[in-house]
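Just passing along the structure, written as structure tokens.
The complex appears here without one of its protein chains, the remainder shown in place.
All chains are identified by letter, namely A, B, C, D and E, in their written order; residue positions are counted from 1 within each chain.
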Amino acid sequence: MTTSPATTTICVINPNSSETMTAHLERTLDEVRAPTTRLRVVRAPDGPPSIESAFDEAQAIPPMLRLVASAETDGCDAIVIACFADPGLHAAREIASIPVVGMEEAALHVAAMLGHRFTILTTRAARVPAKRDHVAALGLEARLASIRPLGMGVLELDAEPARAEARIMDVGRAAVEEDGAEVLVLGCAGLAGYGRQLTATFGAAVVDPATVALKIAESLAVLRLAHSKRGLYRRTGVSERAQRC
Amino acid sequence: MTTSPATTTICVINPNSSETMTAHLERTLDEVRAPTTRLRVVRAPDGPPSIESAFDEAQAIPPMLRLVASAETDGCDAIVIACFADPGLHAAREIASIPVVGMEEAALHVAAMLGHRFTILTTRAARVPAKRDHVAALGLEARLASIRPLGMGVLELDAEPARAEARIMDVGRAAVEEDGAEVLVLGCAGLAGYGRQLTATFGAAVVDPATVALKIAESLAVLRLAHSKRGLYRRTGVSERAQRC
Amino acid sequence: MTTSPATTTICVINPNSSETMTAHLERTLDEVRAPTTRLRVVRAPDGPPSIESAFDEAQAIPPMLRLVASAETDGCDAIVIACFADPGLHAAREIASIPVVGMEEAALHVAAMLGHRFTILTTRAARVPAKRDHVAALGLEARLASIRPLGMGVLELDAEPARAEARIMDVGRAAVEEDGAEVLVLGCAGLAGYGRQLTATFGAAVVDPATVALKIAESLAVLRLAHSKRGLYRRTGVSERAQRC
Amino acid sequence: MTTSPATTTICVINPNSSETMTAHLERTLDEVRAPTTRLRVVRAPDGPPSIESAFDEAQAIPPMLRLVASAETDGCDAIVIACFADPGLHAAREIASIPVVGMEEAALHVAAMLGHRFTILTTRAARVPAKRDHVAALGLEARLASIRPLGMGVLELDAEPARAEARIMDVGRAAVEEDGAEVLVLGCAGLAGYGRQLTATFGAAVVDPATVALKIAESLAVLRLAHSKRGLYRRTGVSERAQRC
Amino acid sequence: MTTSPATTTICVINPNSSETMTAHLERTLDEVRAPTTRLRVVRAPDGPPSIESAFDEAQAIPPMLRLVASAETDGCDAIVIACFADPGLHAAREIASIPVVGMEEAALHVAAMLGHRFTILTTRAARVPAKRDHVAALGLEARLASIRPLGMGVLELDAEPARAEARIMDVGRAAVEEDGAEVLVLGCAGLAGYGRQLTATFGAAVVDPATVALKIAESLAVLRLAHSKRGLYRRTGVSERAQRC
Partner (left out) sequence: MTTSPATTTICVINPNSSETMTAHLERTLDEVRAPTTRLRVVRAPDGPPSIESAFDEAQAIPPMLRLVASAETDGCDAIVIACFADPGLHAAREIASIPVVGMEEAALHVAAMLGHRFTILTTRAARVPAKRDHVAALGLEARLASIRPLGMGVLELDAEPARAEARIMDVGRAAVEEDGAEVLVLGCAGLAGYGRQLTATFGAAVVDPATVALKIAESLAVLRLAHSKRGLYRRTGVSERAQRC
């Protein structure tokens, strides 16, 4: 038991501007980080207050990319983008050479290892088609039991905890009993913290994307394993605009 | 032959800042517009000079969305986003109620009606994985013969027409003879204008995305048929930030 | 606004023998044709009275192919096959060099651009598996919310308009509310004309295949863009039997 | 060993008009029929001389369907449609209640049980896209190594046996060595008889569709197992036209 | 009617240890075997009493493979593995050169020829994900209507025939009426014998896997057609351990 206990710095970027969500995220991750991990949790002050549409994502990405560039410059070992839609993940990997982990991508790949099919709990019904597209883009449709909306927005989940809890337990039950879900993925920040109750009540494995993303980031950092720069994540046409970033 | 010849205004948005590309686009579209169509071709002065990476797309989208909002306010009947990667298409549909047509989406659906399999000609090899993802997201993988890079960037294609032409003919031949392509899709602005020569030489159907997108936009405008606002294109979480757009 | 207003002749072939359906089709299309389009709507007097099975399709195709051959000989610029099952579409493209547009193929590709998922309204439950196969053959399964039968045949829809309307509204509601459809495709001739009511009631985009097919045909004719003759639509083994057609 | 040796009559329908192909087919099948099977091999005198395009198929189907109806009336126990494109298979099942076996469908399902991936040998390159569609329609793409054209038509294969043999061996080698095929499917009538040589030379399993289809037909007849009439093969809209068949 | 009536020996291996199931299997197969088939039905005395989990399969496979090796040595012409999960099928084909037929693989391919979509009736709900994986591995997802559990284990089905019958009819009805199944596959030994009643009541085609597998084995034996040894079924790394089997 004498492996080098060198510390690793993981930069966790919340692409929205919310201070309370950021503080909550930091507390959650601090509980599961490795003893050798130093956490740096930041938010985008000029990002939208919450990210609930493609429009929101479009506004959030440029400020987030500036934080990605800073994290690498400042010597971080890996980055987590802490929004379940993984906004700007590909662009972030284009400009970074350290590993960049998306909460959604990491959570769904891990969920696929914990049971045959998973259900994603999300906020609103109108978000379901976009989530379905994300699952398909990752090639994981065969493992999707369902996407179940709570019918509440991000800010409502925060503001009305009693109603939120009742909805979460209802929707979790439907996923498990009606859709055959074996794994539940907590598909928005407001759901963090309900995992233990869902497992205790329904016997499903419950994936909290933020904590899973942190552990994957730590793992990649220790293994010195970053995304390939040969194809999808190679920044092309870059020479003439390199000074911009 | 007495159907109402009411005019239709189509706003064509070039999300990059290039004046020459915008002028070229306008000339091309003017040749194929319906007599009853009024074209308004605009560019994003604060967009990137060309769009060749996910990073470029991220920078291009916010200015483009402002042009989308203006087009609707100004009474346009439909919008074309004139970049073959369809950057920001979903966000544009969230904020617009008039039809928004993406060049890539329209071109690939039409290509799928013209032969069993199509090849997309693109700029650089590193762009191939992203193109493959786009085709998959549209559900059209079964119709993809190949994606063939020219090995030249957007600005090079413009600057070196003789080399560009030689490469285009070489790559077109390989697509048809080696990959079994029946249809060729001209997957970047610099390729417009080579269609006739490719058809004459190889007998393939050749899709020029800009012109196809314009005709689809005209068709939707005449049919008064816009995207549904019930799901993917419904802007959620919007109330608290409506004033921003 | 001075593009050449040359006229274009579109031949619309109804492969069944019904005079009333043909007349209805002509009226519908006349409302949306371009001012420069001359319509020629024909029917197959020796075709079946309606096309509701693979057996019907088999009987309908040979007479329809004779009409396709005539349309090209007579100088038409494009052809629409006006039956939602697209019977004989591949064979028609083998023998024609002008564009041949299938109502179903055109409608489903356009539907895929108007929302994340579409529902096809069809006549009878036993037709659902064949429709599912058609969607799969076009590679559009990921965009299919459901196929919903009305439980009424083509001739019944015509004969009992009040019952038809009630069923159509019921089935449209189920598609939108239970299946998550964002777009409704009116999958048989008897449904034409209910689009406006369905949109007004449920907020879904509604695709009327005949009108969409006409606009795609006009678009292809103007762009001088026909199907490729290099593969699927090349007529093979033809020399020894050329005189037969 | 005392199971009832009741005889079974299998009607094998060649949908083209060729007498020599029909005679050859009869000889081939006679060698592998069960002792209790009575073969009735018929051809369509008014069908096309060979079936090498969608146009040919369209002409072949109506005469073939009349032979299907006769076979059932005449007391046959099962039907084989002896053309590797399975023309009119669905329509035949609509009008027949006895089992109808398609050569292509039966051969590909059996091929999928004999190795991981199969190659279909076909006549001309332009037939490849249609074959690919057939494989996809059966849901067997994952088992397809390749479709390899011989570059010779059906009638040429008959007329030039030495050239045919050389091509078949060349193409078989390429399938096995370059495409990783473990099974070869002889995808047109002219290829029957080369199986033994291909197996001996390349070690691949070789599927002769006619013989496989006969054995499946015999099996279904003995098991008294016919296609379901509840969905795809139910003839709809039939009452008003029942007398036509 | 003078084809050589040479006899064929088919070895049917029940990989569990149950004597009553083995006897029942033998009676069932004896009714449908060809007059020229000699049946040899064996069981694995050291296998598990029933096979209802991946753990059970793991225990069942080594004894079963010894029976496979004996069958070939003893001059059998083909082998049927008589457990609906096809345990050890690939390993069996690695060590055998005579055809090895899996009940599940054969039944599902035949089911796919009898209707558009099939439902598998299985024992317990927890078995559904594994069945879904099997269907996917065969590439037949597009043909799957549903997998319906009876909620009874293999031994319960045997012990409580009245409750079993009621459940089977209930589940069959749900498959046909709610899931659109056209074909029902009797996915465990305890269901054999209910086929006639299900067909009579619901009009669905019903596939009894044991009988179908026997007929496929007889067919392959007569056609002298075995699995390919070039890829998936080639036993690699074998030289140094050849004496072990």
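Criterion: contacts are C-beta pairs under 8 Å (C-beta built on N, C-alpha and C of every residue); 3 or more make two chains touch, one makes a residue touch a chain.
Note that the coordinates shown come from a computational prediction; the quantities given were computed from them, not determined experimentally.
Contacts of the undisplayed chain with visible chains (whole complex): A, B, D, E.
When the omitted chain is restored, the residue from A:His24, A:Arg43, A:Arg117 or A:Arg167 that touches it is A:Arg117. By the touch rule set out above, chain A reaches the unshown chain at residues 1-5, 7, 30-38, 101-102, 105-106, 109-110, 112-117, 138-143, 176, 180, 182-183, 202-208, 211-212, 215-216, 218-220, 222-223, 225-233.
Of the residues in chain B, those that touch the hidden partner chain are 128-129, 132-133, 136. By the touch criterion stated above, the residues of chain E touching the omitted chain are 48-50, 52-59, 61-62, 65, 88, 90-91, 94-95, 123-130, 133, 136-137, 153-155, 230-232, 234-238, 240-241, 245.
Operating definition for what follows: only the chains that are shown with their structure count from here on.
Ranking every chain by how far its Cα centroid lies from the centroid of chain E, the top place goes to B.
Chain C and chain D have Cα centroids lying 31 Å from one another.
In chain D, 128-129, 133, 136, 230-232 are the positions where the chain touches two or more neighbouring chains simultaneously.
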